[in-house]
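Here you go, one structure.
In this view, the complex is presented without one of its protein chains, the others remaining in place.
Moving on, here comes subunit A:
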């Protein structure tokens, strides 16, 4: 039985910097319930266009035997490994490997985050799996059904262009500052008070203080 999971990713900002577009196919294999081989199929992710970023994820559901083997791994604090084989329009199959802790994977209801890192020229440099820890409080999860769907989120992560030392806008900024300074020198259109308040305030205070102390000799003079 197949479980279809469709996810649309629209990273408009990142998709602009990509100077290549093409299809991508990621074959997923894992290391549990594989009888004789090390890895066996878990599913497939296919993209018609890397730029658009919409992926069709097609994965198996875990059966009781999958869960049992995962539990075995979890008991010895073992790892659940996923091998991904990437094929694209102009490159042959590239292998990637990633692992998560089996225990965490079980605790989080078999949900994971798959990230594909893509260079600006369309080359895939890494496929990484991480356990989606949104439900980490739910430790008492019971596995008593016949089948368990996998909850996978797939993201395309583009390797961005690094910033270059921005000399042009720095020079512009300096120009602007210089212009502003020159203008400031020509005319100061602030009010009289705004310009010379620092001289006025001390004089005012002095006058006030002397005004308070002066009235005392006044009655003496009248005597």
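Things worth noting here:
The definition used in the following text is that contacts are C-beta pairs under 8 Å (C-beta built on N, C-alpha and C of every residue); 3 or more make two chains touch, one makes a residue touch a chain; residues count from 1.
In the analysis below, contacts and distances are computed from a predicted model.
With the options "ER membrane protein complex subunit 1", "Large ribosomal subunit protein mL43", "E2 ubiquitin-conjugating enzyme" or "Trm112p-domain-containing protein" in hand, the undepicted chain maps to the protein name "ER membrane protein complex subunit 1" (source: UniProt).
If you put the missing chain back, the residues of subunit A touching it would be 19, 79, 81, 91-92, 94-101, 104, 113, 115, 117, 119-121, 123-126, 128, 130-133, 136, 157, 159-167, 169-170, 173.
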